[in-house]
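Heads up, one of the protein chains got dropped from this complex, but the rest are sitting where they should.
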Amino acid sequence: MCKCALVVLLFPLLSLGAGGNAAPVSSDQAAPAGKDKKFNAGDMIMHHITDSHEWHFLTIKKKDGSEWHATIYLPVILYTPGEGWSAFSYHKLHKAGSYKGYALDSHHKIIRTDGKHFYDFSLTKNVAQLLLSMVLMIALFVSVARRYQRQGIAAPRGLQAAVEVIIVFIRDQVARPLLGHRADRYLPYLLTLFFFIWINNLLGLLPGAANVTGNISVTATLALLTFILMMTGSKRDFWLHMFSPPGVPAAVLPILVPIEFLSNVVLKPFALLIRLFANMLAGHLIILSFMSIIFLFAAMSLAAGIGASIFSVAFSVFVYLLELLVAVLQAYIFTILSALFISETGATHSHDHEHVPATVETKH
Amino acid sequence: MQLLQPGLGLMFWTLVVFLIVLFILRRYAWRPILQALDQRQAAIDEALKAAERTRQEMANLKSEHEALLQQARQERIAILGEANRAKERIIAEAREKAAAEAARLMEEARRDIENRKMEALVDLKNQIGNMVVDVAEKVLRHQLANREEQEELIRKLTAELTRN
Partner (left out) sequence: MMELLSILFLAIDGTAQMGAGIGAGLSAIGAGIGVGIIGNGALHSIARQPEATADIRTNMFITAALVEGVALFGIVVCVLILFL
């Protein structure tokens, strides 16, 4: 929660980035950067938190002023209606500036030279990390499951014990109390959701890694899945209660029904996606901002840079530890809220007896 | 702007990756793990129930055992009491018998003594009588010179004898 406050602290830095973007940015690769090239905190932060077509690890400045980048160029897959698919390495586009009718704009964004509409299905940095996390998750949990199959009901050991605690927690504290008899149907989804978010949160915290769960596309997809489950699992009672709430005067209905519809059907999944996105983004922003402070102060004087680095490193270590907590907390909250929303739409019990005494009392 | 605009490509890939993870883990991870957990839970429940049952049985056995012990103890007390009473009765009987026997023997002895005494007395009387007769004979032979004295003496003696 303190993250909200910290996000606010960061807005000057974010707007700094916006200011920088307004001016035409020269390609850092093309022109040999001189020593007078200023450190731009906004650009640096934006570069780290947004998706890209290359996986950039580090830049080494050589003595002659030229730069060497340790970068993996990722495949670009594009589809233009009418022209079909084209796939090539981002390196080609990056080196030449334009390739096969596609080009890079000043923001390193792929555009079509003829301005036609196209779809970008590229294996970006985030996708590469998602695939990595997929392999990791499957290897991890399938090996744990093998252990169960081999050892039967023996006491859990090692990794198995660590995973089991969480599985049992999700089952007994999240799924069963909220979903009741439907818990078993949704349990695989909730477990996958929790571990998917948690592992991606943790991977995102690694230096040089992509900010997967801090990307709105990823969280939107997860929220969309929960929304689909909410709708497919919804019962007649839910809709009935929403469109004709018992014990409510007819005059209020035109106001109440849209509000109820909006809050129950639209806002809940939307809040889900924004919450995870904003929390993970904010964590990255704070750590990167603390890092930027070092360079901003160092640009003034060496002593200021050294002084700021002590303060910055201490704070970013603190925020990093906080992020480890937030990583699991946000995964838990996303999971428990998904379970809650699914349980709300699928509730079959009638609210009639709850409202009847209330109306009787108001008549007195 | 890029930060708040969901990109179709990344959404597509996220969906693909998530669904692959979901289906593979549901089939190869969650199902075996949850089944194993359920099995273990059932096994633990079963073991606990069995332990409870055994404990109950043990308690039952113990109470049975204790009841038996109590009964045995009571029986022992009863038997001991019985034996004690029997002992006392036997002793008393023996004492009574002995006393009766003693009394009988004493009585016999007394009667014997009496008989003997009577016999001795009779014998003594006879002997004394004989001796008296002898003495009297001698005295008479010696003194009965006159008749009157003789008769006087006879009378006196007979009187004395009859008095005896």
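By letter and in written order, the chains are A and B; residue numbering begins at 1 in each of them.
Quick note on the criterion: a residue touches a chain if its C-beta (ideal position, glycine included) is under 8 Å from a C-beta of that chain, and two chains touch if they have at least 3 such contacts.
It should be emphasised that the depicted structure is a prediction, and the values quoted were computed from it without experimental measurement.
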Given the contact definition stated above, which residue among A:Ile110, A:Ala175, A:Leu288 or A:Ile336 touches the chain not shown here?
-> A:Ile336
Checked against the full complex, the residue among A:Ser66, A:Ser106, A:Gln173 or A:Thr348 that touches the missing chain is A:Gln173
Go through chain B and note every residue touching the omitted chain.
-> 1, 3-4
Contact set of chain A toward the excluded chain (per top definition) | 1, 4-5, 7-8, 11-16, 18-19, 173, 177, 271-272, 274-275, 278-279, 296, 299-300, 329, 332-333, 336-337, 340
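Just so we're on the same page, only the chains that are shown with their structure count from here on.
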Over in the complex, which chain A residues touch chain B? Could you list them?
-> 46, 49-51, 77, 107, 109, 119-124, 126-127, 130-131, 133-134, 137-138, 141-142, 144-145, 148-149, 152-153, 163-164, 167-168, 171, 187-189, 191-192, 196, 215-218, 220-222, 224-225, 281
In the complex, chain B touches chain A at residues 2-15, 17-18, 20-22, 24-26, 28-37, 39-40, 43
